[in-house]
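Below is a structure I'd like to ask you about.
Certain chains of the assembly are absent from this excerpt, and the rest are unmoved.
Order as written gives the chain letters A, B and C; numbering starts at 1 within each chain.
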Amino acid sequence: MNRLTVNIKNKYFPKDGCDEIFTAIKDLYFELSNNEFICIVGPSGCGKTTLLNAIAKLDDDFDGSITMDNESLNENISYVFQTPRLLPWRTVLENIHLAVGEDSALSSITDILQQLGLGDNLHSYPHHLSLGMQRRVALARAFCVPSKLLLMDEPFVSLDQSTARKARQLLLDLWEQQSRNVIFVTHDLNEAIELADRILFLSESPSTVLDDIKISIPRGERTSDNIAEFKQQLKVSNPAIQHLI
Amino acid sequence: ESTHPIKISVLKFGTINWTLETIKNSGLDEKNNFKLIVQPLASTQASKIALQANATDIIASDWTWVARQRGSPSNYLFAPYSSSAGSIMVPAQSTIQSIDDLVGKNLGIAGRALDKNWLLLRTLALRNGIDLNKAATKTFGAPPLLNNLIQRNELDALINFWHYSARLKAKGYRELISTHGIIHQLGIHTTVPILGYVFNEEWANKNTIQLNGFLSASREAADLLCTSDKHWNAILPLTRAKDKTTQQMLRNGYCKGRITHFGQKEKQAISDIYTLLYKVGGQKLIGSVKTLDPNLFWNETQH
Amino acid sequence: MSRSSFLNSSLSLGLLLIIWQLIAVMLDTSSLPTPILVFDTLLAELNNGELVHHLGITLYRLTISFFLAMFLGVAIGLILGRHEKLNLFFDSWLIILLNIPALVTIILCYIWFGLIETAAIFAVVINKLPNVVVTIREGARNLDEELIEMANAYRFGRNKTLFHVILPQLYPYIMAAARTGLALIWKIVLVVEMLGRSDGMGYQIHLFFQLFDITSILAYTVAFIIIIQLIEVFILQPLDNRSQRWK
């Protein structure tokens, strides 16, 4: 079934220097199943990264539960963080190998790197790459790791249009070949409409789900005109999320 | 100024400090026209540094060291103070009865490989055809540590300085042979001083009167300590010995070591011993000075 | 110190004392006295004023040489860590300074300056300095270049860059140097005092050693450790907490 249930009742941080607390997430609930692709859109600072970290079990200091098929999440996940998070002392290939495991085929890794335009940089150290290139390495790492759940935190910023287009296509291809649930955070609604099955709109913190929209355009027909039209409709039909569009 | 100061650096708990305390307590310094300033230090090395740094006038040391320093920029002189010498101690019930029995035994040696007591012992054993350097298991170490180890039966015999030996004696340990015993067996039948006051030649020539005053005050004080219980009791805390036997052993050793006579005979004996030491200790101990310079001894009467 | 952390360290010290007591009883030798005996001696020495006198003098020497060594060490370490050429040149000097036996430097200092206070303090600084330099140098080599670029772009200037960008990054290295440094300096002071002073803890401890009076040695050590523990709890740990607030 592959059904991920996210149910965060309360996630807070202590506030600097005083005993107050800051509630980042409150009563946030959603599900995804059957290798669904959802995008999350929400204002900067609303708690998207916090949410992904909770799902990835990097942070278990919250009230609520995150389960996969009613059990706590134990599977491998891939996570494209908001920053590249590469090991500076390992080359591009080594970084990916470490995450993927030694037994993985080198050819498939170099293939993905090639497609992301990093064919010449297999043995470069991260500090010798531009930020956009580092982000692409992080993307390649996530793509190479086989997993049931793929988390992506604004993965395609800092990429030029044509590279971003290629990366989006690669993501969709991959998702079709090895189907899995995908949670994809973005600020770019066009991108969200192009990629997602559903879009979750989050509120300002303490963030909850403002709206959960199914993209009705079939995957084959998501041209820029159709996307613009869908956006227009959305603006009219859901005034509550107008500021995010 | 009428009373000239003399600065002397010695071990706080050393035997010389007993004498110095008595000099001060009894006002012997004023009587002899000098003012004694004692700088207590925590190690013998410290006093040698002090002398080299010109931070003190007099220290206590043995004549091998003075001989070795001869020729380095400043010449030092030696005035005998005590003939108390170390000895080899064994547990009371030990099977070791003579030096020959040390073969194969675990032998503790205070100081280093160039310790005089150890070198003389080796010389004597060599006469019997035994090279103790190879035949015994040597354990060099710090004197107090070794004293402790022999009491824990980790050593079979121990060569240590006389006041450490005295403490062992008080605990019932047996003296196998003393350094003077060894020297006698080596054919030198004179009891020689071991420890003395050491000072700079230049300083001595400038302050002859005060120095001689100091030396006679020293002898006077030593006599007081051996004859008057009142004076002895005054310095008892300095011995840091708690039980009566040890205190008595220390006093006996101290008094026996007083120098009554120091003349040509003794100088010759020292010179002979020096030659013996050179044979075993070699270049290392002696440095470039192969024979003892007779001018090394301070001649009290001449000045 | 909060109540729970107070409880914690009491527990930890208590456990240590129990272990000590057990070992001492098991061994039953004069070379490892029981804690009770040591504390009795400590009290006695406190009462007769000797301990306070020598501890005071040692702390005085320790404080001066600590701050001197830390200040110079951070400065030199920072310079060597940031200037590869200078470092290449002075690296072997540093290695030499680092590896000269304390004995040699102490003797030379005393002979040079005489048996005076300056010589003692100078000898300690000389012995501690290269350690600080080496530690800070490693830190200076690993500064975050991005933040330094930022400081350059916004024309922070030398002082601001030093105090707001560089020193906060060196903080863990400085703390490592300070924590190991206090201990190292204390150990060097012991030797320095043994070789040429007539007071201080080192002088006393070596006198006790000649008498093989381990109890008194331990009593003096305990007194010193209490001081260091107080420095840790009331100066270093609050400093840690304050400067790690941002984490």
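Assume a contact is a pair of C-beta atoms (placed from the backbone, for glycine too) under 8 Å apart; a residue touches a chain by one contact, two chains touch by 3 or more.
Just so it is clear, the structure is predicted and the values come from calculations on it, not from any experiment.
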| item | value |
| --- | --- |
| Protein chain multiplicities, whole structure file | A x2, B x1, C x2 |
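Here is the rule we use: only the chains that are shown with their structure count from here on.
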| item | value |
| --- | --- |
| Pairwise touch network: line, ring, star, complete, or other | other |
| Farthest-lying chain, centroid of Cα atoms versus that of chain C | A |
| By mean Cα position, the chain sitting nearest the middle | C |
| Rounded Å distance, chain B centre to chain C centre (Cα mean) | 38 |
| Between chain B and chain A, distance of the C-alpha-averaged centres to the nearest whole Å | 85 |
| Residues of chain B engaged with two or more neighbouring chains | none |
| Touch list for chain C against partner chain B, complex | 29-31, 107, 110-116, 193-198, 202-204, 206-207, 209-213 |
| Touch list for chain B against partner chain C, complex | 11-13, 39-43, 45-46, 49-50, 52-56, 142-145, 147-148, 152, 240 |
